[in-house]
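Following this message is one structure expressed as structure tokens.
A protein chain is absent from this complex, but the other protein chains hold their places.
Showing subunit A:
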Amino acid sequence: MRQRSLIAITAALTAGALTLTACGSRDDSKDKDGGGGSETTVVIGVDAPLTGDLSALGLGIRNSVDLAIKQANAKNHVDGINFKMEAADDQGQPSSGQTNATKFVANKDLLGAVGPLNSSVGESMQKVFDDAKLVQVSPANTNPAMTQGPDWNGGKKVRPYKAYFRTATTDAIQGPFAAQYLYNTAKKKKVFVIDDKKTYGAGLAATFKDEFTKLGGKVAGTEHVNPDTKDFGAVATKIRNSDADVVYYGGEYPAAGPLSKQMKKAGAKIPLAGGDGIYSADFIKLAGKDGKGDYATSVGQPVEQLPSAKEFIANYEKAGYKEAYEAYGGYSYDSAWAIIEAVKKVVEDNDGKLPSDARAKIVDAMQDVSFDGVTGKVSFDEYGDATNKQLTVYQVTDTSDPAKGWKPVKSGTYTG
């Protein structure tokens, strides 16, 4: 009997593996000339967590790209080109992200991809896209190593992937920016540093800690948590007894919200601070009333304050998306537009037609893209990083309406 069960499992696994491979290698190319018209379809891929804990942010990304594409088509921004979106769900998992990347590469009409949200997912996709010379623009990856190589902190910056760009600034400046604000402006002297061990969270917490101690602040304790368990009771007790006056959390809101709530209920009445991963209405929902006073930094200036963003917000509302654009909406919109602008340049240089090596040409064109986007000037430096290095500190001031709870308290450019 045991033999037979083994056979059954093996058979099931084999069948599963075959199905997956079949999906991966499926040729998605459509009959391009079938329509008879002169319109060429260019697909822009979106990879983001559309389901799961981080889906609030992910759906904001997808909707914003969709909006950019709709507007480019409506304006007929690139003559003879009709843009289309293909969205893929990575559930915040690196393995799903990589599968989606290979799927995107296999689609010959797909000339650029926006996403993903998580740095760890982005790392799994970079090589796949780079090998295919397919341009990728992330609105949200903030891990410095992704553009500047693993030794970015030691002063030896090397760009690992030519096809990778991002419109978000990096944790190399986000962590220190938070440290300067908390130490100099909010007068916090003792911090308890927690991270979730993921690429994003651990990197952010490390850059924060370096700067905070350099400024003269003390570290009252450190802790690594598993974001999947929502039980932080033991950690909350440690925080309460640590004498810290602020907690810095490197990670995302699904764990940060309950952590904030539990530490305050346990008697640690001190604010929790974090990066753009907790800058979400869902953080306020999860932290509840106790979230009042918590801090988050996020890339760029508040979208609502920028004159360039008024039109975006109005259009977003008009388009009637069910989900809010969240922290990365503006950056996703700009990322999609960066691809559209690069396609436009390539098409114009080639007498109004897509060249046969369009993907590689778009990667080159991306390097010189420059336009005024929702989040300010959009252009990229020699590493593929956004040249716009503005940051903002937000604080939770109102927990009754989570959508409006975050208020910007300080914007600025980190100068080191």
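Just so it is clear, contacts are C-beta pairs under 8 Å (C-beta built on N, C-alpha and C of every residue); 3 or more make two chains touch, one makes a residue touch a chain; residues count from 1.
Here, contacts and distances are computed from a predicted model.
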### Query
Looking at UniProt, which of "3-isopropylmalate dehydratase small subunit", "Glycerol-3-phosphate dehydrogenase [NAD(P)+]", "Branched-chain amino acid ABC transporter permease" or "Aminomethyltransferase" names the chain that isn't shown?
"Branched-chain amino acid ABC transporter permease"
### Absent-chain contact - pick from A:E223, A:D245 or A:D385
A:E223
## Note on the structure
Sole touch to the unshown chain from A:T40, A:N153, A:T213 or A:T237: residue A:T237
### Message
Tell me which of A:G217, A:P258 or A:G300 is the one touching the absent chain.
### Response
A:P258
### Summary
By the document's definition of touch, the residue of A:A266, A:L306 or A:A324 touching the omitted chain is A:A266
### Summary
Logged for subunit A, residues touching the omitted partner chain are 1, 4-5, 8-9, 50-56, 59, 196-197, 223-226, 228-235, 237-238, 240-241, 254, 257-258, 261-262, 265-267, 282, 285-289
